[in-house]
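Here's a structure for you.
With one protein chain removed, the remaining protein chains of the complex are shown where they sit.
Chains here go by letter, A and B, matching the order in which they are written, and residues are numbered from 1 within each.
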Amino acid sequence: MAQPGLEKKTSTKVEDQSSLKGTLASVFLLGFFLIITWVGVFLLFVNRF
Amino acid sequence: MHIHKFEKIWLIFGVTTLLVFLSVIGVSAFYLGNQPPSCLATINPEKVDTTAPFDKPGLNKVEGKEWDYELVYVASAFNYTPGEVEVPLGAKVKVLATTKDVVHGFNVAGTNINMMLEPGYISEYVTTFDKAGEYLIVCNEYCGAGHHMMSSMIKVVE
């Protein structure tokens, strides 16, 4: 299938080309989500008899 | 095998989080006594009605134990005996249940009392009924055509 907007571009070059800071931010957001949901249910557990 | 610096940071953070989770539930389970229901006692499922304490289903006051009452349930397709019980608010209760036929569930909705009843085994859980209200017990393991009709009621009253 034709891939819209996927023509090979080789030129564009930016200074932070190899940076993975967005990845780090994303996984940490994921990590905080895991913590928040877990703590939420843990509190339910603690508050119930 | 090369691991990116950020991936190391992430894995250290992630693994630490998991260790914290494990420590919290580990301490809660082993030091504070919040183990999941794991009673090891067995029973002959064909003689439940004549085996103590299941010969007297219902709320029974007990003396000299860590709990004030024993709340005894017999489950069979598709009902629990007793069908309704009143528990005084604040009572420390050991809930005991077993099944006469197939596997049933035993979940007091909205509480942590949630256990599987398996033929041949006794299930038990000790807790303090510290919130007043009407609590529905539902069977939450499929047991046959009437499974969704199988319920009982606990009223925690002042």
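We adopt the following convention: contacts are C-beta pairs under 8 Å (C-beta built on N, C-alpha and C of every residue); 3 or more make two chains touch, one makes a residue touch a chain.
To be clear about the criterion, contacts and distances are computed from a predicted model.
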{"item": "Among \"B(O/a)3-type cytochrome-c oxidase subunit 1\", \"CO or xanthine dehydrogenase, FAD-binding subunit\", \"protein-glutamate methylesterase\" or \"Putative ABC transport system permease protein\", UniProt-listed name of the chain not shown", "value": "\"B(O/a)3-type cytochrome-c oxidase subunit 1\""}
{"item": "Chain A residues that touch the omitted chain in the full complex", "value": "1-6, 8-9, 12-14, 16-23, 25-27, 30, 33-34, 37-38, 41-42, 44-45, 48"}
{"item": "Touch list for chain B against the chain that is not drawn", "value": "1-4, 6-7, 10-11, 14-15, 18, 21-22, 25-26, 28-30, 34-46, 77, 101-103, 105, 107-123, 134-136, 138-149, 151, 153"}
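Keep this in mind: only the chains that are shown with their structure count from here on.
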{"item": "Chain A and chain B, separation of their C-alpha mean positions in angstrom", "value": "38"}
{"item": "Residue ranges of chain A touching chain B (in the complex, touch as defined)", "value": "20-21, 23-24, 27-28, 31, 34-35, 38, 42, 45, 48-49"}
{"item": "Chain B - residues contacting chain A, complex", "value": "4, 6, 9-10, 13-14, 17, 21, 24, 110-113, 127-131"}
